[in-house]
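Every protein chain but one is kept in place in this view of the complex.
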Amino acid sequence: MAHGTAHGGEKLQKQTGRLEAFSDGVFAIAITLLALDLKVPHVTPSSPDLASALLAQWPSYFAFITSFFTVLIMWVHHHLIFRLVHRTDFRLLFANGLLLMLVTVVPFPTAVVAEYLRTPAAPSAVTLYAGVFVLISVAFCLVLMAAFRPSILDPDASRTAVARIRRDYRWGPPLYSAAAVAAPFSPWLAMGICAGLWIFWALTTRSVD
Amino acid sequence: MAHGTAHGGEKLQKQTGRLEAFSDGVFAIAITLLALDLKVPHVTPSSPDLASALLAQWPSYFAFITSFFTVLIMWVHHHLIFRLVHRTDFRLLFANGLLLMLVTVVPFPTAVVAEYLRTPAAPSAVTLYAGVFVLISVAFCLVLMAAFRPSILDPDASRTAVARIRRDYRWGPPLYSAAAVAAPFSPWLAMGICAGLWIFWALTTRSVD
Amino acid sequence: MAHGTAHGGEKLQKQTGRLEAFSDGVFAIAITLLALDLKVPHVTPSSPDLASALLAQWPSYFAFITSFFTVLIMWVHHHLIFRLVHRTDFRLLFANGLLLMLVTVVPFPTAVVAEYLRTPAAPSAVTLYAGVFVLISVAFCLVLMAAFRPSILDPDASRTAVARIRRDYRWGPPLYSAAAVAAPFSPWLAMGICAGLWIFWALTTRSVD
Partner (left out) sequence: MAHGTAHGGEKLQKQTGRLEAFSDGVFAIAITLLALDLKVPHVTPSSPDLASALLAQWPSYFAFITSFFTVLIMWVHHHLIFRLVHRTDFRLLFANGLLLMLVTVVPFPTAVVAEYLRTPAAPSAVTLYAGVFVLISVAFCLVLMAAFRPSILDPDASRTAVARIRRDYRWGPPLYSAAAVAAPFSPWLAMGICAGLWIFWALTTRSVD
């Protein structure tokens, strides 16, 4: 019977392992696909100024760097949360699935911002961008709520770590919502908030670690 | 001799591990590539209504979400099946290979539906979509048949779990076939069946878990 | 000292593990990217025959299936070879790197065949296709030669398995070369040889397993 319990525990461990590995795979692929949006500029033989054409693409580079580090920090946070978890269930599986779906979507609003940041369509483009991150921050809260239940949480998990992560995550939805609300009026302010937030999360992560 | 057996067991364990890791990789990549089909809409400076152009792409979002969660649930099921398996052989390897091939194909019918759902070509597009899922549900049955043989199944696998998975899978081919048959007459009904099925599988999964 | 040896052994084990995981990742991504070549056909509202347009793409499907199963079998073989290996070195690392490079290239000749199989350019397209597989089969031989050296091979590896893999691999370069030589005269014969070869390798694999 003791053996049976140990065996069951090992199976559940393995289940969490495959969920983490699958999630890592999706994060790694989504973050790498961001770079596909860096397009080769087309210059003609008559005006072969490739250097200027490359520099003119700076909104692509800005959107790429912002999205890359935002997704990287999400991955670090995902990792910090699952370190505190010792098994999975239906609810955590689907909250995590929703989060992964939104993470795979990130290259899309990134490409929209890269294309339209310097055009009159910038307000709509940046609203979409910030809106996707509002959804992602809500999905992260759903994952947190599913993960930090007594049946899921590792009994050895540090209460301080759980409380700190829970507290820091409260900032996600309101701050990204502020960016989404600001976007129609000032796309640049909204992009600034998004870029500022990954730096904020990075510093928050340092304190958690 | 006892050592030799233990060693052989470990080798086989490792083999299953690499098969699962490879399958997870293919699932993770295929599910992430779905988002590549979300295209940046082209608006001109004269009519820069990006918001409307983004909303007009709703068939892309609908097809993306349906395919994403369908593939996600396939991955969960794949995981549930391989948890009950303790070794692999030629037949399981190739049934699994066929399944993986069809999973990598999913972005293709998804893109066809996204492109043609609101055009007169919708019946053909949705027939292709449902048809691919008929093939996938058949491939899943082949994997089940290859996996749930005495030589492959883990001797400790719960008979109840095996019986329940086997029973639930009987629904796949007929229900997706019904969608494929309905598609030429009512593409919307067929897409509704496909979208309804991942919710059905999700609820089925809950009971298995 | 005994401790030092054990420690070193563990380190080497880990090194092989990361090499296999990296190789699996490249195989999984390359095999999934093959499906990106299945393009949405463009039909106009005036002649909305999507079904015919989809059927007319059959060379894409044929090339996709041939390449998918060929790469899948390569992965299985890669796996069989590395099961017999207990450490890695510079030579094996670079033979494997060359093999991986050629595997990532496979979607390119596959797309060329899909595009030109039914055009007057078919001979060149199929020569390229078979030529890439000649290079891959040579790279596989280099991996075999690097892997099956006394310092690399697991001391417990079955001599029969090593001999059988070594013998079966002799067929790769001459048979793919025959396809490459036949391609300029009969592209269909050459594609038939390539398609026949993965079935041949599949049956060979069964006997190894």
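Each chain gets a letter, A, B and C, in the order it is written, and its residues are counted from 1.
One rule holds for everything that comes next: a residue touches a chain if its C-beta (ideal position, glycine included) is under 8 Å from a C-beta of that chain, and two chains touch if they have at least 3 such contacts.
Remember, predicted model here, so these are calculated numbers, not experimental data.
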In the full complex, displayed partners of the excluded chain: A, C
In the complete assembly, which of A:Leu36, A:Ala56 or A:Val181 touches the absent chain? A:Leu36
Out of C:Ser52, C:Thr119 or C:Ser158, the sole contact with the unshown chain comes from C:Thr119
Write the list of chain C residues that the hidden chain touches. 7, 11, 14-15, 18, 21-22, 25-26, 29-30, 33, 36, 89-90, 93-94, 97, 100-101, 104-105, 107-108, 111-112, 115-116, 119-121, 124-125, 127-128
Can you list, in ascending order, the chain A residues touching the missing chain? 20-21, 24-25, 27-29, 31-36, 38, 40, 43, 45, 48-51, 54, 65, 68-69, 72, 75-76, 79, 83, 156, 202, 205-206, 209
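In this section, only the chains that are shown with their structure count from here on.
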Graph of touching chains, which shape: line, ring, star, complete, other? line
Take the average of all CA coordinates in chain A, do the same for chain B, and state the distance between these two points in whole angstrom. 24
Separation of mean Cα positions, chain C and chain A [Å, integer]: 34
In chain B, the residues touching two or more other chains are 21, 25, 29, 33, 36
